[in-house]
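Every protein chain of the complex appears in place save one, which is left out.
Let's turn to subunit A:
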Amino acid sequence: MAEEVVLLDFWPSMFGMRSRIALAEKGIKYEYKEEDLWNKSALLLQMNPVHKKIPVLIHNGKPVCESLIQVQYIDEVWHDKAPLLPSDPYQKATARFWADYVDKKIYDLGNRVWKTKGEEQATAKKEFIESLKLIEKELGDKPYFGGESLGYVDVAFIPFYSWFYAYEKCGNFNIEAECPKLIAWAKRCMQKESVAKSLADQQKVYDFVLQMKKHFGIE
């Protein structure tokens, strides 16, 4: 049976980018469907009735929701190429822990950097940089979080690189100055076609963030 893979997505979403990268790493052909989040499609509402959010991966008609769950699903279904999670249970647990850290800490703090101002933003900026330094420490001297090749944590985190410029402009700071190894890692990832083709353009993301700030009345 021919495989039918559809990804319901929204171009600046770092969560959608994760699934794009995973599918590209595995060489899976899929149909990309851009969603208008202010006018969600009937298909999206049908495929993700619980959260009504993107991304949604639809494989042979069956939906998989939540980006990290999708990445694991993609890794398990197409397990014979470019494995993203290691086979050792402890290494797997470590990878899952850090991907969860990206979601719980880095995402929230990054949001606060562009959504707030004044003292609140100053605190968010400080905590955001601390969280980047912590994950940079976890990377250590490895080329990728996955070791010699792109792994689960790389896929989970690299999409945020497309938002770094927006965070920097909104928060008035320089990430490379604070975390040079992390930027070196990001640029290394960008050398890969799967990543380069999946990430949104940094300037476009910044323009989008400015639009959002206006929309939410955050100047």
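One rule holds for everything that comes next: a contact is a pair of C-beta atoms (placed from the backbone, for glycine too) under 8 Å apart; a residue touches a chain by one contact, two chains touch by 3 or more; residues count from 1.
Quick note on the criterion: contacts and distances are computed from a predicted model.
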Revision key, fill the gap. Expected UniProt protein name for the omitted chain (select from "glutathione transferase", "Nucleolar protein 11", "Protein HIRA" or "Importin subunit alpha") would be "glutathione transferase"
Exercise for review: Sort through A:Ala93, A:Ala122, A:Ala177 or A:Ala196 and give me the one touching the missing partner chain.
Suggested key: A:Ala93
Revision key, fill the gap. Checked against the full complex, the residue among A:Ser13, A:Gln72, A:Gln121 or A:Ser162 that touches the missing chain is A:Gln72
Review point. Which residue among A:Leu7, A:Leu23, A:Val64 or A:Leu84 touches the omitted chain?
Key: A:Val64
**Study point:** Positions on subunit A contacted by the hidden chain, ascending
**Key:** 50, 59, 62, 64-66, 69-70, 72-73, 76-77, 89-90, 92-94, 96-97, 100-101, 134
